[in-house]
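Quick one: the structure is below, and I'll ask about it shortly.
The complex appears here without one of its protein chains, the remainder shown in place.
Letters A and B name the chains as they come in the text, with residue numbers starting at 1 for each one.
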Amino acid sequence: MTKFKIATWLGALVFSVMAWSQTLAIASQEKLVISGSSTMAPLVAEIGKRFENLHPGTRVDVQTGGSSRGIADTVNGLADIGMVSRALKPHEHALHGATIAHDGITMILHKDNPVDELSNEHIKAIYSGVITNWKTVGGLDAPITVINKAEGRSTLELFLQYFQLSNRIIRAHVIIGDNEQGIKTIAGNPHAIGYVSVGTAQYDATHEVPIKLLALHHIPATLKTVQAGTFPLSRPLTLVSKNPFTGLAQTFIDFSQSPAVHDLILKQYFVPIP
Amino acid sequence: MLTQTKDTEERIWTLMIWSSVGLISLGFLWILGDLLWHGWTQLNWNFLFSSPKNSGREGGIGPILISTSLIIGVCMIIAWPIGLGTAIFLAEYTQDHHRFGRLIRGSLDVLAGVPSIVFGLFGNALFCQALGLGFSILSGGLTLACMVLPMLIRTTEESFRAITSDQRLAATALGFSRSTTIWCILLPAAMPGLLAGSILGLGRAIAETAALIFTSGYVDRMPESLLDSGRSLSIHIYDLAMNVAGGNPNAYATAIVLVSLLIIINLTASWIADQWTTSNQLPT
Partner (left out) sequence: MISFSNNISSQFLNDRVLLWSLRFFALIAGSLLFLIVIFLIHEAWPALHQLGITSFFTDNAWYPTESLYLLTPMLWGTFLATIGAVILAAPIGILSAVFIHYYAPSLLAITYRRLIELLAGIPSVVFGLWGLVVLVPLIASWQPPGPSLLAGMLILFLMILPTITLVIHSSLAQIPIAYIHNATALGLGRWSMIRKVILPAAKSGIFTGIFLGVARALGETMAILMVCGNVVQAPSHLFDPIRTLTANIALEMAYALGNHRSTLFVSGLMLMAMVVIFVLIAEQLRYRETYADAN
């Protein structure tokens, strides 16, 4: 008999907890759900916290999962705003977008690698498997470990577009997902080459992680050159919605594009829009 | 001559067992030592109770601890009765040829091999969207419950089956009802297995990342209800280690907290089991 008592109690507990959640949820305030790009999620979450402080009674919930999840969630109504870490594609132009910051993409090597500069031709040859030893480009006699990004990532698309490569001819040894995975792989392998977000790489390079950033076309990869628009490989970080922004969403977008969040953007090592 | 070869065999196996255990312990202590080495300096009371700042590079994990406990709580409250009930049903009411039993056992076996990310996407479709719970602690806990069920049921069923039939026969001979037999005789005897299953399930639940990103979400604010989105410890670790430059020290510190939490849970579980086995026996 005790079993049923316990089961009843458990049931009662679950229901009361659910009821409690319901009442609280109703009592809670105006809520903005934002979802999408993992690159942008930490930044937008910080902006959201500041926004909540300025507008008491509002809540900004940020969910991560990738640019296309941002678009999918926005389209099916699970999120009010989507985060997309690239320019919108032609078939996505039905969505309304607003750029809040810029990000660059840089080639990185291990700090101990004697190679200091690679021409675009060299990079192309390395990634297409024509050059397979560092000796050829003036480095040590060691096989090159080529790190590439996974299909569908906007970083990959931009990289391919800039170097006019197709993903089919790339001969990669490691395929990574997020930026930090690439940086950790290179930090653990002195003969590796890869490409990641400028901000992340700059932060790590200045914080005792053994990597270095390569100049592209003689333009050094720094937040400054990205900001000046001279660095050739960069992408917009965009917020999107299904309908034109209104109400709280509009207020949030305005806030995210205002100078009031520039310090947050810089703290995440992205470049604020002018 | 014969005894001598037998002795050598005994010795060889003793040596093999000790050396493999030594190697395993060494490997695991290496991992744990690595954690402590990197995360120790970040740990203090403030880290446990304050909110994360600057995307988790600074500040603590207070709200994340709360969210994690709530998610795990929901998961266990749902998974325990269903898991225990199914295990008892399979072990005590179905034989190997029982069709319904075989069907359920087979489906659970397959369920055990479903990758966690598929659970995540499924939970997102069922709990977040179809049932309208949104990204919430409730969705996360329910998804985890689905995930740990196969492991919970399998180990519990195993321990029920391992009980010798003498005990059941004796109970029937004494005129006990089935429910009394199960509750007072079999359950205490099956407790170690049930516990092992719970610990494994809990371990899996608390360590889960992929399933939770799509269901309980990413919000690192203090949850106000079970319908709020809440970030779990493992998602926090993943985000800090893979997505936030300079997040490493806090990632390691969070991992230490998670592991300590697990130690506490394990100890409590075995304590409860001891209480249970001593207090729930029939008077003799």
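The rule we apply is simple: contacts are C-beta pairs under 8 Å (C-beta built on N, C-alpha and C of every residue); 3 or more make two chains touch, one makes a residue touch a chain.
Every value quoted in this text rests on a predicted model; they were computed, and no experiment measured them.
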Residue in contact with the excluded chain [from B:46, B:179 or B:275]
B:179
Given that one chain is not shown, which residue among B:46, B:107 or B:275 touches it?
B:107
Which of A:74, A:106 or A:181 touches the chain that is not shown?
A:181
In chain B, positions touching the absent partner
6-7, 9-10, 13-14, 16-18, 20-21, 24-25, 27-28, 30-32, 34-35, 81-86, 88-90, 92-96, 98, 100-101, 103-104, 106-119, 121-122, 125-126, 146, 149-151, 153-155, 158-159, 161-165, 168-169, 172, 177-180, 182, 192-193, 195-196, 199-200, 202-204, 206-210, 233-234, 237-238, 241-242, 251, 255, 258-259, 262-263, 266
What does the interface between chain A and the hidden chain look like in terms of residue numbers?
1, 3-4, 7, 38, 65-69, 71-72, 142-143, 145, 150-154, 166-168, 172-177, 181, 184-185, 188-189, 191-192
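Throughout what follows, only the chains that are shown with their structure count from here on.
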Suppose each chain is reduced to the average of its Cα coordinates; what separation in Å results between chain A and chain B?
32
Where on chain A is chain B touching in the complex?
1-3, 7, 10, 13-14, 17-18, 20-22, 24-25, 28, 33, 38-39, 41-43, 45-46, 49, 59, 61-65, 76, 78, 177-181, 183, 199-201, 203-204, 207, 267-269
Can you tell me which positions in chain B touch chain A when the two form their complex?
54-56, 77-78, 81, 128-129, 134-135, 138, 179, 183, 213-214, 217-221, 224-229, 239, 241-247
